[in-house]
Each structure stands twice: as structure tokens, then as C-alpha cells.
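For this depiction, one protein chain was excluded, whereas all remaining protein chains were kept in their positions.
Up next, chain A:
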Amino acid sequence: MSVMNLVSYEDALASYDPVMGLEVHVELGTKTKMFCGCSTELGAEPNSQTCPTCLGLPGSLPVVNAVGVESAVKIGLALNCEIAEWCRFARKNYFYPDMPKNFQTSQYDEPIAFNGYLDVQLEDGSTFRVEIERAHMEEDTGKSSHVGGATGRIHGATHSLLDYNRAGIPLIEIVTKPIVGAGERAPEVAKAYVAELRELIKSLGVSEARMDKGQMRCDVNLSLRPHGTETFGTRSETKNVNSLRSVERAARFEIQRHATVLTDGGTIVQETRHFHEDDGTTTSGRIKDNAEDYRYFPEPDLVPVAPSREWVEELRAALPELPRVRRARLQAEWGLSDKDMQSVLNAGAVEPIQETIAAGAPADQARKWWMGELARRANETGTELAEQPITPAQVARVTALVAEGKLNDKLARQVIEAVLAGEGEPDEVVEKRGLAVVSDDSALGAAVDQAIAENEAVAAKIRDGKVAAVGALVGAVMKATRGQADAARVKDLILERLGAEGQ
């Protein structure tokens, strides 16, 4: 289906109400795998981080990673979930070569965390509550690479290579309850939810949650129902959507695609879909019309996990400040309106501003630079604000130089640009480019005298008490010094020379 034939987003929403379910897999940042002692470090030689257990060799047995369980409980608590007093792992049975045992050790009807919610903030500043069905522990599979085909897909490949380094890396799967009532904002809610979840996971320190590295992956389940109906429509499952922007686009495309099919009188096939970054479309994957039978049963090789209430309360008490609370605190500390705070959030400027303040800059100055000059540049280059080639410490140093009177605003801008251009630390730039403010009275004196001489008419007005005219002379001096003069000092000198002091 090409984008051209799709029902427009507005038309889709006019007829249908989207219902979403989001399944997010987070790879935990534990040092070792979920059920064995192998390293979880990424990028190692294929199959170099394996052992009998994660290769599923005959006779091998799993042992639960205690840090993995602790991380799961922390995530559950941060998502306002109930934590199971007793739960088990279960085997999810299906054959696939990248799964060494041909079953995935997961959790089925006894997840470690369940019944929670996550409040997410939308771009207009309003809050949307996403209800959490469950968060459970499981293990990752190995990675297949299909060789010989054109697309890297298994179709057309001559053979496949398997890397089991990833097999057994702990995963937490977080599943939402059906998200209803988001209406036209469904794609935005999806994006905001995943973004908030990512912040949450990072703040807990349980994973870096890098979507570009596959440490966090999102499946977008979506269905439409005609306005006014209660029953859910048939859903599609768009798998492994790997950026925030893609989550939003995938949801949006599926809304339009479903609407197109339904409007034509067709039926939605329950299937998995692949999302394509290049054109923002999805294509058909596996049909799931007869729900696959995974023959789940309790994992007999593991004993039940029974987190004691004392331990759970200890973990709850030790939870770090959660992103939402932190944002509210920062907004108050920085004295921002809801709207300004939202702009800061949308620009991804919270971290840079906070770090710049931590490096000694006043809050308003830190925000001014990141939300002004630097945000503009990020926008122009289509890059993340936090990835600009300047550190919060460098920005803080520039604000310090301004405060000390060594730079004025214009010069500061030049220093920032030079740092971004890779010319070194702010102080080096000032030195090399000779950008320091000229405040030496003898050097300035000559420029002032020259300006008075060349603008006698203006000078006369000032002598007559029209002090407001001084701006013209200040401008002339600034021009002559190529902006390096301290404007306040120039003004004082002119008034002094013209005997208009103290006015």
C-alpha cells in the first residue's frame, strides 16, 4: 500500500477511534546474563560470550541473576505496580534457531510486577495516564544474520549466521493496558510514553535504554473501532520500532492504513508488521490469526521468585527521584512558566541546562544559551541538543567570562561558535582570537576622542544635556573597536569627556 492511497489522518480520526497497546522490551544493564555468568558487553566477537547454559547445551541449567530481579522490582515500583509476593518463570516454547533451547525462559501468568501506570506529559503540557498491565522478566535471543539475499532478510538468503552473545541477556517486557481515549493524539501519546519510560529506566540506573543500540525496543499494537463502539477492532503488531520518532510515525501510519482498509470494506488481518524508517510505512510480517500456541508451563529448572515485603520496601525507599518529580522541581528552581518548561523539555534541554548550572552558570544564562543559540543550531543541523560539540562546562565558562566583564554578549556568541567549530576551550578561543573586551581606558580613549571629533553635532547635543544621544557615539566606538569594547565603559568615557557626567 503506498502512502498516496491512504485515507488522510484527519479523515481516519473522523471515523475511527484508535486503541493502542505498547510492549516495550528493555535490555537490563546487568554485568552478566539473566541465567548464567557470561558478560553482557556489546560488540564482542560473535559467540565469544557464551557458555553451556546460554548455548542451551544438553545438561546445562539456569540460575537467576539477582541483580536482574532487583532491576525488575525497581522498574515495577517506579511504574506504580504491585510487586508479586511469589512468582515463577515459565517456558515459552517455539522453535527458532536463534533461541538455543527452543524455548524462551520468560514469565507467563505470574509476572513480577503488575497493575501500574505511568503519567506522561504531552507537548501542550497536559498529562496522560498510561495504565500498565505488567512488567515481567525474560531472556533475549541470539541474533541471526541472513547471508546471500538482497535484503538481509531470510527470504532469498543462502545461509544464516548465528551469534549467541545476546542470548540470555536479561530483558524486562513492559506491557500497557489498552490505551483508549487518546484520539488524534494517540501517536503523540505513544511517543511520549516511550520517551517517559526511557527517562524512567535511565534514572533508575538499570539500563542505558539506548533505542539506537537495541537496548530498548517497542512493539506498537494498534486497532481502530468506529466512534461510539466499545468492542476493539482487530489489531496489527508493528514490531521492533527503534526510535521515538518512529514510534509516533508507526502509530500514525497504522491508523491511516487501518482506516483505509476498513473504509474500503476490508478486514484487518491480525499479523505482525515491519516498520520502514525510510518512508514511514509498515509491511506485512507473520500472520497471527490462530493465536500461536507457546505451550507455556512453569519453568521446572528454577525455583519461584519471592521478593520479601521488607526488601521491596527497601527498594521503594531507595528509588531515585523520578523524572516527572525532578522536572517539577527543576521548573520551580529555574522559575519557569509551564510553557517555558515545556519548551525546554521539547528541546531536550533539561540535562544540558542542569549540567551547565551545576558547572557554575546562573539558571537564566544556562537556559538562554541552550534554548537560544544552541537549540537553533541543533534544529538547523537536525541533531540532538545534547549531542552538540560543546560541553555544559564550556557553556558555563562562557557565562562566567561574561559575568566577569571579559566578554560581552556579542563576543560570547563568537566564543560559543568557535568552541562548536572545534577551536578549543573558551579561554583558548578568547586568547587566540583576541576577543577580550577592550576596557583599557587609554586604548578606548583614542577611539572615544576620534568618535567625538567625527560626530561634532552629536557631541554638541550631549554637551547641551541631551544625554540620550550618547547611543550614536557608543555605536561609533563599538564599530571602531569591532565590538570588543565594554559598551558601559564607553558610555561613561564619552559622558566624562563631554562633561555630562552624573546625568
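Here is the rule we go by: a contact is a pair of C-beta atoms (placed from the backbone, for glycine too) under 8 Å apart; a residue touches a chain by one contact, two chains touch by 3 or more; residues count from 1.
The rule we apply is simple: contacts and distances are computed from a predicted model.
K.L.:
Going by UniProt, what is the name of the one chain that was not included in the view, given "Glutamyl-tRNA(Gln) amidotransferase subunit A", "FlgO domain-containing protein", "ATP-binding protein" or "Imidazole glycerol phosphate synthase subunit HisH"?
P.N.:
"Glutamyl-tRNA(Gln) amidotransferase subunit A"
K.L.:
Out of A:D293, A:E404 or A:E456, point to the residue that touches the absent chain in the complete complex.
P.N.:
Of all options in A:D293, A:E404 or A:E456, contact with the hidden chain holds for A:D293.
K.L.:
Which one touches the absent chain: A:V67, A:L302, A:L336 or A:L420?
P.N.:
A:L302
K.L.:
Of the listed residues A:G29, A:G56, A:P170 or A:P352, which contacts the missing chain in the full complex?
P.N.:
Missing-chain contact among the listed residues: A:G56.
K.L.:
Under the stated touch rule, tell me which residues of chain A contact the chain that is not displayed.
P.N.:
Chain A touches the chain not shown through residues 52, 55-64, 91, 93, 95, 97, 100-103, 158, 160, 162, 291, 293, 295-297, 300-303.
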